[in-house]
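What you see is the complex with one protein chain gone and the rest in place.
The letters A and B name the chains in turn, as written, and every chain counts its residues from 1.
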Amino acid sequence: MGELCGVVGIGQTKYAAKRGDLSIAGLVREAALRALEDADLEWKDVDAVVIGKAPDMFEGVMMPELYLADALGAVGKPMLRVHTAGSVGGSTSVVAASLIQAGIHDRVLTVSFEKQSDSNAMWALSSKQPFSPHINAGAGGYFAPLIRTYIRRSKAPDHIGMLVALKDRLNALKNPYAHLHLEDISLQKVESSPMLWAPIRYLESCPSSDGACAMVLAREALAKDAPRPPAWVLGTAMRTEPTMFAGREEVNPQAGKDCAADVFSQAGITNPREQIDVAEIYVPFSWFEPMWMENLGFAAEGEGWKMTDEGETALEGDMPINASGGVLSSNPIGASGMIRFAEAALQVRGLAGEHQIDGARTALGHAYGGGSQYISMWVVSSERP
Amino acid sequence: MRDVAIVSFTQAPNVRDAGAMNEVEILMPLVAEALEKSTLTLQEIGFTCSGSSDYLAGAPFSFVMAIDALGAWPPISESHVEMDGAWALYEAWVKLQHGAVDSALVYGFGKSSSGEIRDVLALQLDPYYVAPLWPDSVSLAALQARALLESSAYSEKDMAEVAARNRRNARSNPKAQLSGDFDSAALLAEPYLVSPLRKHDCPPITDGAAVVVLAADDLARRISKRPAWIRGIDHRIEPHSLGVRDLTRSPSTELAAEKAGVARGPLDLAELHAPFTHQELILRDALGLKHGVDINPSGGALAANPIMAAGLARIGEAATRISGGLANRAVAHATSGPCLQQNLVCVLEGE
Partner (left out) sequence: MDNPIEEIQTPIRLDYRYTAGGATARFLRGLKEGRILGQRCPSCQKVIVPARGACARCGVATKEEIELPDRGTVTTFCVVHIPVPGSAVKPPFVCATIKLDGADIGLFHLVSEIPPDEVRPGMRVKAQWKPREEWDCTLENIRYFTPTGEPDVELEGSAHA
């Protein structure tokens, strides 16, 4: 339905705890310029700009599209700013793609970013909310109980989370952009790292990073002529459910299942395990890998941990997950969703360098946010439908 | 291009302070009313999109709570922009153009009474060179007004007449916050607030919300006897630095108007999101509005300025008058950023 959208350029910044070498404008331009270069395009070739980022408190700038209009060549163009909590990088990609799919624009530049070292992410995430007792211990404190429930229900052995952490951190060593390059990482190191919110250990948690990710999207006729193979967008979907209600299933949220069903249907995927070659999914705490494997339909309920345990999600496995190192290795919150979507596109374009999965033709990008309530996904392929 | 129309519009009573009501309590009855008017349930709606601002609310992720006002179960296809609801409407319109869904629910909301709005808006400015000086929104608007007065034939009297006219129009708007019969000469006798702006040249501080339902093609025709069709919609942004811009004109509005096809036909009315009187003068010129066009029959942003919903409300107000048979062709406008930095223009027509 509509116009076919192709990803013709991808750019990422080097992710780091603090990019003190760049202003916010410089940070987004680093990614945007790389994406334009990848697409062999100039600022003037872009018709519209869509940016995404998480709460403005992370940098102390309200509605930063206003400040960044000049830096992103958006003057005289339509510019949008998406904000859907942690999933924002994903939903921003979806919104940008829809501008192409609806036939509104020929080429769209989309950038997601966070320069969270400028403010204080921990403060912005756990500041005392009015009218609630101050026992919020950060995002991990919210998700650890869900993980415990998953472990109890699935009877997964305790070491699964650590295997995910080890795998993602080893993968990151093959990704020059990743924030955490832990050269001497080992299972023993993960296990002996401090426990934060049991069962989540320090090395099973995501870092706080500065960074930006950008993509240039183009309509089919223009994407066909791009200098490097495009990633064709076969489907996009977003789903939202309320944060809290009686009987809400948070470990295996319906929004995730519905979002997956929608995007797979658009992309003609009836058996994700067989038909998806590689997936970049949003794993900020290790145990989310098996949980999302089940939620997305790669494994039956209660069986997701076996995929990890048996090495199937490793680079050499038959269902590699987060070849880039994932959110566990780089987490500029506003960008993390788009990084997943972009890394999926890099894979099917054959441009993922050292962490390329050979023969990757169809890939999934996934992002979530809030209390596991905002989900966005896309399926990209090297083949046109 | 698919035919997409506005089939329902609701807004909260615009008030200086919504008191004990939080955003969910403000939104919930509006969403229910808007959906009822549209004859669609939330589950039948194809896409939901909203606009709001964390810094306005003073809390990160402040839009999340609004989901509680909808009844989003089973899960819905939904997104959010940290911008006025007018841009959420744009995103929803794009979604309908794509074709997979036929209807959308759009809302914008905000309680400007929560913080010191003049100072909160200073955070929209360049964080290195400008924001640390904390130039408040009224002072920046005053700079623009000064530039306009010195470079054009417009006078403070023209500005006062804009104020008087808008607030007079607002008398017939039951949702308006400020309304009344003001004499422009009397207004001019008032002292300056921030020269050359007087209090009447400035918008009120408003808590409010607006909800719109969009529908495409035959669905719109089934729902509404006279849908307000979106014949053109476009938005553009200007450079951020105030020193680089000609503050006496609105080139982004001119460009958006051209792309939206404003000049393709006669206009009966214009709803302009001009929080300051001098901005209405600038926008009238940018849109090429001729005499005879009824400007801001609702009273506009000078009668009620629920930041994050005020632009969406302009579109809703214009649509309501078209659907009500009071107008055949209208232009609605929304703005964002300091001194009209970013502008959205929407052309609406009855059949």
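Please note the rule applied: a contact is a pair of C-beta atoms (placed from the backbone, for glycine too) under 8 Å apart; a residue touches a chain by one contact, two chains touch by 3 or more.
Nothing here was measured: the structure is a model prediction, and the numbers come from that model.
Touch with the chain omitted from the figure is made, among B:36, B:119, B:150 or B:190, by B:119.
The hidden chain makes contact, of the residues A:31, A:251 or A:375, with A:251. Checked against the hidden chain, the listed residues B:127, B:275 or B:297 yield one contact partner: B:127.
Hidden from this view is one chain, which touches chain B at 18-22, 24-25, 28-29, 31-32, 42, 55, 57-59, 67-73, 111, 113-116, 119-120, 123, 127-128, 131-132.
Mapped onto chain A, contacts with the missing chain fall at residues 20, 60, 122-123, 126, 128, 130-138, 141, 144-149, 152-153, 194-198, 242-251, 371.
Basically, only the chains that are shown with their structure count from here on.
Centre-to-centre spacing of chain A and chain B amounts to 33 Å, using the average Cα coordinate of each chain. Taken together, the chain B residues at the contact with chain A in this complex read 1, 48, 53-55, 59-61, 63-65, 67-68, 70, 72-83, 87, 90-91, 94-95, 97-100, 120-121, 123-128, 131, 234-241, 251-252, 255, 336-338, 341-342. Chain contact summary for the complex, chain A toward chain B: residues 1-2, 23-24, 54-63, 65-70, 74-85, 91, 94-95, 98-99, 101-104, 118, 124-125, 127, 129-130, 237-243, 245, 253-255, 258-259, 262, 370, 373.
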